[in-house]
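Let me begin by presenting the structure, written as C-alpha cells, before commenting on it.
One protein chain omitted, others in place.
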C-alpha cells in the first residue's frame, strides 16, 4: 500500500522522462539539451503556472483559507532556513550554512508542478491560490539567509558592499524567476478580471501545452541532476544526509501546519511539497552575488542532485501518504 | 470615452506582458530571455501570420477591395519615407535621414499582430488580405531609402560598391523576415487551394498557439524596448519627438486613405497601423549593410524604444478612435 | 498518373516549407534559423514520434506482423551497408566506404515522418509498430560499418584505441538520437499500459503540435540541404549518382521484402522509406568519433544534400507508386 | 597595444563593464556562455538555466596605462567573485 | 606564426571570410553571438533578433606574409563597416 503510490508516480510520463534523462548520464549517452533551451522551458513553466494561478485566484476569490495559508507559507519560508542553519552550522561555516539553508527555505517550482500533475493523475482537487503560496515562498528565505550572513559573520568579511538592506531586497524580490512568476500571476488575475475572453485564447499555450513541456523540461532536469551527483561525493556524507532528511523533516512540519489550517488533501500535499522542496533558481542567483564566500557547488549539488530527484520520484508519493495519514478527510 | 479603449488595451495579456518586460528593466530585475529565443518567436510569428494570411486570401478571393488596398499600401510605403526624409533633413545628414525615414515607411509585424489581437478582443472583423498589405509594405521603403542615399549623396561616399540596383533589390526583397513572411503567405495560399485538409493539421501550431507565443515575445519586446530608452536620450529631443509624432501623422494620412478606400473599421485600423508602425527587422538589416554611414542606434532606438511601445500601448486604441470618428460605418 | 502523386506531395506544407528553405539559399536570402533552435525541433520530433509509437504498439499489441517486420527491418539495416560498401569500394578507401555505407543502412527519422504525413494526406492507414522498426534500424548499420573498418582495414590504422567492441556498441546504442527515440518509445508504451489518462494530456504537445513543428524543422532542413550542395560538387559524380541511385535500389529491395511480409500499402511505404533513407544524426556522430579517417563532408553532403531532399520531394511519391504496383491490395 | 582577457561569472558582467567604462577603454567584446573550471568552481553548460549562469569572456584591446588604471578595481572584483585576468601583447593590423 | 583577431558585425562575415579564403589562409575559427562596444556602436544581446544582429569574433593562425597580403582588404572592410583587427605572436604547440 505504500509502494503502490510510488510506483504509480514513477510510471507517469514526467517522472519517466526525468529518469531517462538521468539514466542517459549513467550510460554516458551523448544526449544533450543545449543552452538556452532549458531556459526556454524554465521561463515558459514559470509564466504558465503564474498566469493560470492568477486566473484561479481571481475566480475563487479570497476565501477564508487563502490568507491563513499564504501567511503560514511565508512563516514556513522564514522558519525553515533558521532550522536548517542551526543544523548546518555543526559542519559548515556561516556563509555556506546560510546559503544552503536559504535554498531549503525557498521552493522549487518544478517540484510544485510535478505535485500538481501527481494530484491530477489521482483526481484529487487543489486550489489555484496555492500558486500564490509558491510565489510568496520564493523570496523570504533569501532575506533570512542574507540577514544570517549579515549578523552572524560581520567581521569575517573583507568586502560587504553588497549587503545593504536595499540590495538584499533587490536580490530577493527582483530575481528573474521570482519576478516572472509574480508578474504572470498578476497578469492572470487582471485578465480573469477584465478580459475573460483572453483566457481561452491563452489556454492552448499556458494550458494544453503545459504537460508536454513539463515532460521535456524534466528530461533535461534528469540530465542536470545526474551530472550533479559526482560533485556530491566531494560534499561529504553530512550534506548528502541533509539533502534527503531535511525535506522529510520539513514535510513533517508542513503536514502538521496543513492539518492546523484544515487544508484539503490536495492543497495539503502542495503545501508540504513547498516546505520540502529547495530552490535552484532564485536562491543560487542571489547567493552567488551576495555571499560569494559560500561554495556554489554545495547549495547547487544538494538541491539539484539529490533533493530535487528525491522529491520528484519518491518524495511526492511519500508526502501524499503522510497527508492521508495525518490529515482527517474533510467532512463531506 | 477616449480613456476607456486605452485602458482596455492595456489590460489585455499581450500588452501586460510587454509592460512587465519593460518594468523589469526599470527595476533592474535580472529577468532575461537569452538569444536566440527571441529569434525563435520572431520567426514563428512571421511564419504563422503569413500562413494564415495566405489561407484567408485564398478563401476570400480577390474581392473589389483587395487590389486598391494593396496598391494604396505600396503607395504609402513609398510616400511616407519621402515625407520623413524631408522632415529629418532639418537635423540629420542624408545617410541618417534616409535610414530613419526608410524604417518609418516600412512596417512592424508585431504591431500589426497586436492590432489584430485588439480587434479580436473588441469583436471587430477584419480581412485576411490585410496580411498581404503587411507583406507588400516591408520592402518598398527600403528601396526608397537606398535610392535617396544614391541620389542625394552621390559624392560624399568613399565606397559605394554596394549600391548597385541589384543589391538594393536583393537587400529589400530577400531580407530574411520579408522572405519568410512572403513565402509563408504563398504556402498558405497554395495549401488552402490544393490541400485544404492540411489547414486543420497546421491550426494547433499556427493558430491556437499564436496568442500565447505573441505574449511571450512581447515580454521580450518590453525588455528590449526599455533597454533602448537610455540611448534615446543621446539621440536628442528632435528624434524623440519624431518617434511619437511621425506615427501620429502617418496614422492621419492612413485613416483618410482608408476612408477613401471605403475600408471597414477593422481593415481600416490595420491599414492605419501599418502606416504608423516602423520596422526593426528588415530595414535595420538592409541599412546596416548598405548605409553603414548611418548610426544604427538612431534608427533602432527610435523604432524599438519609442515608436513600438507607443503604438502597442497607446497608438492602437487612439487609431481605433480615429477610425471610428473619421470613417462612416459601412451601410448594413 | 505518375506526376500526380509527386505534385500532390510537393504541394503539402512540409515539402513546401522545405523548398522555401532551400530556395532561400539559392537566392542568397539571409533567412537563418540559428543554433540551437534546429536541435530543439530535432529533439522534439524524436521524442514525439517515439512516444506516439510506443502508445500505438501497446494499443495494437504484438500482432502476427510485428515480429517478422521488425526482424526484416534489422536485417535490411545489416545488408544494405554491406551492399553499399561493395559499391563504394570501387572509388573510395575502406574508411570512407564504410562510413557512407553505414549512413545509408541507417535511417532518417524526418524522412519517415514526412512519409507518415504523406500517408495521412492520402488517408492511407499505417501501424504504430513501424516506429519500432524506425528505432531498431538506427543502430545496426553503425555496428556493420565499424566492423567493416575493424576487419577490412586492420593495419592501415595508426591508432585504433576506439575500436573495442564495447565502444562500438556504445556509439551505436547510446547515441543521443537513438537513445531519445528508444526511450520515448518505452515511455509511450509504459504510459499507455499503466497511465492511459496521461495520453490525452500529452496529446497537445506530442500530437497536435507535431505537424507544425515538422514544417518548421523542414524549413531549416531545406536551408541545410541547400548549403550542402556546393560541397557535393567536390565529392565527384560517382558519389552524386550513389546518393540518388542507392535509395532507389534500396527501395526496390524494400518493396519486395514488404510484399513478402504481406504488409499493407501504408506499412509497406514506411518500410520502403526506412530502407531508402540515410542517417545524418546517429551515424555521422558515431563515425566522427570512431572513423576520423573518413571525410565527414562525404557522408554528410550525400545524405543531407541529396538523398534527403530527393526522398522528401520525389522519393516518397515514387515509392508509393512502386508499392501500389508491386504489392497486391490486401484481400478485403 | 595590449590585449586584456577577463573570464568570470556572467553575474558580475555589469560590475566589470562599469569598471571598463569608467576607465574609458576604447571598446570591449563580450562572449557569454563560456564554461570552464577554475581554482574555485566548475561551470558547466547544463547549469546555465539555473541561478548560477555561465561565464563571460571579455576581451579589451587598449593601452597599458588604461590597464594600470583599472588594475585595482578589476582585481578586487575578481578576487571577491572569482575569475581570471591576463594581459598579452597585441598590434593593431 | 601569428594570431589575427577580427571582431566585427556578423553581417559582414561573408565578406571577411571571402577575403580570408582568397588569401588561402590555412584555416580560421568563427565565434558568433559576441557583443560589445566600439568607438562607433554598442552591440547588445537583446538586439540579436533584430536586423542588426551581433558581432562575430574570427581567429586566424597564419604566417605574417598572409596577413600582409590581406591587410588592405580587411582594413577596407573594417573601416567601412566598423570592427577591430589585432595581431599577436603565437607558436604552434
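We just call them A, B, C, D and E in the order they show up, numbering each chain from 1.
The rule is simple: a contact is a pair of C-beta atoms (placed from the backbone, for glycine too) under 8 Å apart; a residue touches a chain by one contact, two chains touch by 3 or more.
Just so we're clear, the structure is a prediction, and the values are computed from it rather than from any experiment.
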| item | value |
| --- | --- |
| Touching residue (missing chain; options E:40, E:63 or E:89) | E:89 |
| Interface residues of subunit D (partner: the chain not displayed) | 4-5, 7, 31, 33-39, 45, 55, 57, 67, 71, 74-75, 84-89 |
| Interface with the undisplayed chain - residues on subunit C | 34-36, 38-39, 42, 158-159, 175, 177, 220, 223-224, 227, 231, 279-289, 292, 295-297, 300, 304 |
| Subunit E residues touching the omitted chain (full complex) | 1, 3, 26-33, 59, 61, 88-93 |
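Please note the rule applied: only the chains that are shown with their structure count from here on.
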| item | value |
| --- | --- |
| Same or different contact residues where subunit E meets its copy subunit D, judged by the half mark | different |
| Centroid distance [mean C-alpha coordinates] between subunit D and subunit B, Å | 38 |
| Inter-chain centre distance, subunit D versus subunit E - centres from mean C-alpha coordinates, in Å | 20 |
| Residues of subunit E whose C-beta touches two or more other chains | 33, 45 |
| Numbers and ranges of subunit C residues touching at least 2 other chains | 34-36, 40, 204, 208-209 |
